[in-house]
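Once you've had a glance at the structure underneath, I'll fire off some questions.
What you see is the complex with one protein chain gone and the rest in place.
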Amino acid sequence: MTLWLMAGLLFTPLAWAVLTLLTDFARGRLVTWGGILVQVLVSLGLWLTVARDGGFYYGLGGWDAPLGIELRVDGLAVTFVLLTAVVASACGWHAGIYIDPDKPWHRYFWPLFWFLWSGLNAVWLGDDLFNLYVGLELISLSAVGLVALGGKASALRASLRYLLAALLGSLAYLLGVALMYGQFGTLSIAGIASWLTEHPVPAGSGLALALMIAGLALKTALFPLHQWLPPAHGIAKSPVSALLSALVVKASFYIAARLWLELGEPLGNLVSAQLVGLLGSAAVVWGSWLACRQLQLKQVVAYSSVAQIGYLFLLFPLTYSVSESVSLQAQQGITLQVISHALAKAAMFLAAGNLILSVGSSRVDALAGVSRFLPFSLFSFGLAGVSLMSLPPSGGFAAKWLLLQASLESGQWWWVLVLLVGGLLSAAYVFRIFRASFLESPESDQFYHPARSLEVIPMILALLALGLGLVSEQVLSVMALPFEVEGSP
Amino acid sequence: MTLNAWLPVFALMTSLVAALVIFALPEKGYRLRTAVNLGAALVKLGLVVVMVWGVFRGVDYGVSFTMVPGVAFALKADALSMMFATLSAVLWLLTTVYAVGYLEDSPNRSRFFGFFSLCVASTMGIALAGNLFTFFLFYEMLTLSTYPLVVHRGTEKALKAGRTYLIYTLTGGAVLLLAIAWLHGVEGDLPFREGGHFIDADADIHLSLILIFILLVAGLGVKAAVFPLHGWLPQAMVAPAPVSALLHAVAVVKAGAFGIVRVVYNIYGIEASSLLGVLEPLAWLAAFTMLYGSVRALSQVALKRLLAFSTVSQVSYIILGVCLFGPVGAAGGLVHLLHQGIMKITLFFCAGNYAETLGIHRIDDMDGAGRRMPGTSLAFTIGAFGMIGVPPLAGFITKWTLGSGALAANMDWVIAVLVLSSLLNAAYFLPIVHRLWFREPNGSWPRERRWGRLETNAWLFWPPLLTAVMTVVVGVLASLPFSPLSWAELIVLREYSP
Amino acid sequence: MIWTLRTLFIAVVCLAFTGVLAASIWTIADKPSPVNLPQLLSENLDRSGVEHPVTAVLLNFRSYDTLLEIGVLVIAGIAGISMAKTATLEDPELRTSDSLLYALQRWFVPLMLVLAGYLLWAGSDRPGGAFQAGAVLAATGVLMRLGGIPMEFLRPGRLLRLGLALGFTVFLLVAVASAIGGEAFLAYPPGITKTLIVIIESVLTLSIAMVLLALFVSAPVNDAEDSEEGSSS
Partner (left out) sequence: MTAPLLYALVGAMLCGIGLFGLLRLSHLLRKLLAFNIMGSGVFLVMVGLPQHQGGQDPVPQALVLTGIVVAIAATALAIVLIRRYYHLSGMTSLEGETTSREGGPE
């Protein structure tokens, strides 16, 4: 059973990529919707399996680490697999209706979409440093392809910028992998971690971790390495933006977090942990501030991603040399933040796309008066905003609560200020959109209601983000499952 | 789980479901929307009445589950929450009736009533919250759902007021969250409990507790419009009259005041608060706000702004009452939660009627309006007299009880403040009453009204009269069981002898 | 002035980076690594079905890496041909009448094809393999294209897409088929490992050549027509 679930997870996206490559857009859409169903079922199946039996290592091709590639199937990984299934299905469903099927180059949307998905699954489950690199590249290149698809010069510039940043990030990561392999002779994260628990830390190994995390931070667009993100996320088609902001940046963060949690205690140091946290805080403030100043709707949302990503990096200081309970709280908080941001941001981008479709302009001030038409998408946008502002009962709030607790308990009260100020700043940019929509202006008569199904999708995502806070205990409990270590090196 | 556990949830859901249904209804579905609105309000009132009876008999209503690791989402009905719940359920019904009339033929009604219902759902949640965490959850939801109501008119002025409102309340919310998170870090998850949790607190956490108390009051004080955090309230007056009525009489300011009551009684406990020495400064602040609001009200020219400053002053009565150590003063403060709600909603309904029917917004235009709209003006007069504290109206009961409580608590200066405040109340309300009845009309509205017809739309006419009658009734019958005063005494009894 | 300062700053940063990196390498090189992977590998080489250890690693022990790697290549190919929107890829400027090039072609194309075949075959016991062969094959295609020899299959039609996907598909099918046979994923059934690997290598060669060639010819020559949502308009 597990075999089939793993196969479904890793190979059906690849198979669907090939299938959709051979068809045109309209048929590719049907094929994709079928594939989405399979993926959702498989992801759910694996999640249930892990929720029932606990996590395990899975050696691909019958070869265990360190010789072969091992996958780490634990609660966190399957939670993200499921999250990906939800968000990517929503984006795929939305894209099928949203994207113009008559443009010949749009047929390439589906294969790229499926490659992206397979890369994401590979990253969530990966436990092999080099395999993670290949997975990252799979994600980056398909994401760049999606941004550039059929674009004009500005889209190409954005995608080039994105590509160069992603490549530099990958190289830094790969250099770290090279050093790690040179030092430990294995590529398995679990192998390195277990060796480090029994032996003294060898000299010169901090740089490898630093390089990897720096490269991944660049790919995650941590301030001040964030400049590539807003143009790329802002200019892509809305379903693509949603995928990028919701999932793609999370993939590189996920690897960084995994590395830090497994290797950070022996190889890291306090200064760098605090520094990463500081950069995250700067991202929160600076990203929100710039989001307030953007004139384009999707740029607002894109800069908001920069800010929200900043929170994620508070994981580093909050898990370094603190008590077990604080570390757990911080991990839970960050996990919730990842999930709720993924859901909320996907909802927001999709809703923004619908709004742009409705008013025929991408500017914020073009929204004047649209509130009168009671656009469903505006409502979804607002509900997603509640989560971004981390107001209750959203998942964002639950995340913030846990992070507040972790900061207070570990005595690092300065992060408390960041969390509170960040919430207020995000309220500033979210309500800026609402302010525009509530303005009663005489000329706002033009309004086009997009198809209902386009509007329903962001609403579902937004409601999930909102409701996540109420069930966060249940969601987090899957992560805390015991992990079967047998078979680990 | 039994039905009892679910009653608070149902009470919460009535308005939540109503909100969702209303959002889904088309703008033109006027009848259906009104029916949903009134139906939900009536159902909610019924549920609340059942729970009041149950709480009186000592039934335990409550439901709770772990929401975030370490914290529970808890709904619970105790005597205090029923007081607030009753207030909002009764006044929601009346305000809905009023709003249906007030917004006749205006645009965006679907949006308005949707958020209006959400707002009431939040208020209900605040009333029924079983711990600070849950309280905060609904407290923020209230902020969000009132924003669209404040900016409802969509003018630049309204949007500016909305922004001010948000800046104040969201910042207050952030401070409150900090305080709650800190408190949680110190003591863990604290359910609201009669007598509080900190009576035997270690001396080494006293400083943290005092700091947390200050933060809590600062966070809650924004909504309660305690000086110097009151700035949003007069600006928010651009909202339509039913919103002002609801915001000022029931939802927002009361949520803040109610929160402070909860913190003092059910988190810290009155004795522990007194022991920590935090009550006295709070009492001084409340007293100052009482006087400050009244003084500012004196110089207002717009009727609704005057009422807003009057609210600033009146809400602090509640806080002052809470700070008086001793059962009598406490009852006085608590009962004002209800009394002020009833009186102030009357005044706002009347102000709305003047604006809607005669186009009066400024005080100097009110000359002689009493002849044109006697019913409304009668209601206004009763409300104003109540505010001043004329016996036997509701305001008198409050002030009398507060005064006795102050004496019992050996805080004689409070009497002076009460007297001074009443004089100031009279100083700004009596001239208006005088204008209404004894000046020649100078407005441009038609002088004579046609006989056989109400002075204004029936939907607008009856709610203020009804609340005016209530103002009289709760004053006259204050000593009967289930009167607000008796109920407040029941709460106090449970608090002081847990 | 600012330009120079900036350059200087970057230069100093890069130098420092190089220094730290070199120092780190120096330190690491001192100690033997705790896991002796080469030994483990040679112990298991028999079971891999290939004699050459690098090929064994690529196509057996770490075949998932290779599968994804081909995926990356296909992505690049897809993204490349999505840029080429012309129906015809005939580029008159490229059609040369240079007689020297013709002469070269006549000699080189067959030679290079043979070389590609040799590289592919050599992969099982010597350095070499699918990628090298594919690269040579692609170079042959480039040469042909420069010489103006029409290559119908490079039109962005189904044939090209099929070619792009071929190697990847076969690889994937083998992976799935092995599971149907009851093995773990990407585990080759014992006995026919060698055959399967040779098949995979051959189709991979074709696909790799196809992708590289497609990327070479996807010269974007027409204007984009799609409007963007986020761009200022």
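Chains: A, B and C, in written order; residue numbering restarts at 1 for each.
Quick note on the criterion: a contact is a pair of C-beta atoms (placed from the backbone, for glycine too) under 8 Å apart; a residue touches a chain by one contact, two chains touch by 3 or more.
Just so we're clear, the structure is a prediction, and the values are computed from it rather than from any experiment.
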Neighbouring shown chains of the undisplayed chain, as defined at the top: A, C
Given A:Arg27, A:Lys103, A:Arg161 or A:His449, the one touching the chain that is not displayed: A:Arg161
Residue of A:Leu21, A:Val73, A:Ile99 or A:Leu179 in touch with the missing chain, whole complex considered: A:Leu179
Which residue of C:Val54, C:Leu101, C:Met144 or C:Leu173 touches the chain not shown here: C:Val54
Selected residue (touches chain absent from view) among A:Gln294, A:Gln329, A:Asn354 or A:Ser437: A:Gln294
Interface residues of subunit C (partner: the chain not displayed): 6-7, 10-11, 13-15, 17-18, 21-22, 25-26, 28-29, 32-33, 36-38, 41, 53-54, 56-58, 62, 65-66, 69-70, 72-73, 75-76, 79-80, 83, 129, 131, 208, 211-212, 215, 218-221, 223-224, 231-232
Interface with the undisplayed chain - residues on subunit A: 130, 133-134, 137, 140-141, 144-145, 148, 152-154, 156-161, 163-164, 167-168, 171, 174-175, 177-179, 181-182, 185, 227, 230-231, 290, 293-296, 299
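What we mean here is this: only the chains that are shown with their structure count from here on.
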Chain pair with the higher count of C-beta pairs in contact (A-C, A-B): A-C
Centre distance in Å when subunit B and subunit C are each reduced to the mean of their C-alpha atoms: 71
Centre-of-Cα separation between subunit B and subunit A, whole angstrom: 43
Centre distance in Å when subunit A and subunit C are each reduced to the mean of their C-alpha atoms: 28
Complex interface listing, subunit B residues touching subunit A: 23, 27, 66-71, 73, 107-108, 110-111, 133, 136-138, 140-141, 143-144, 147-148, 151, 153-156, 159, 162-163, 166, 170-171, 173-175, 177-178, 181-182, 184-185
Interfacial residue positions of subunit C with respect to subunit A in the complex: 20-21, 23-29, 31, 33-37, 40-41, 44, 60-65, 67-69, 71-72, 74-76, 78-79, 81-83, 85, 158, 161-162, 164-165, 168-169, 172, 175-176, 179, 183-188, 224-233
Touch list for subunit A against partner subunit C, complex: 3-4, 6-7, 10-11, 14-15, 17-18, 21-22, 59-63, 66-69, 103-105, 108, 111-112, 115, 118-119, 122, 130-131, 134-135, 137-138, 141-142, 144-145, 148-155, 175, 179, 181-186, 191, 195, 199, 202-205, 207-208, 231, 234-238, 241, 296, 298-299, 302, 353, 356, 361-362
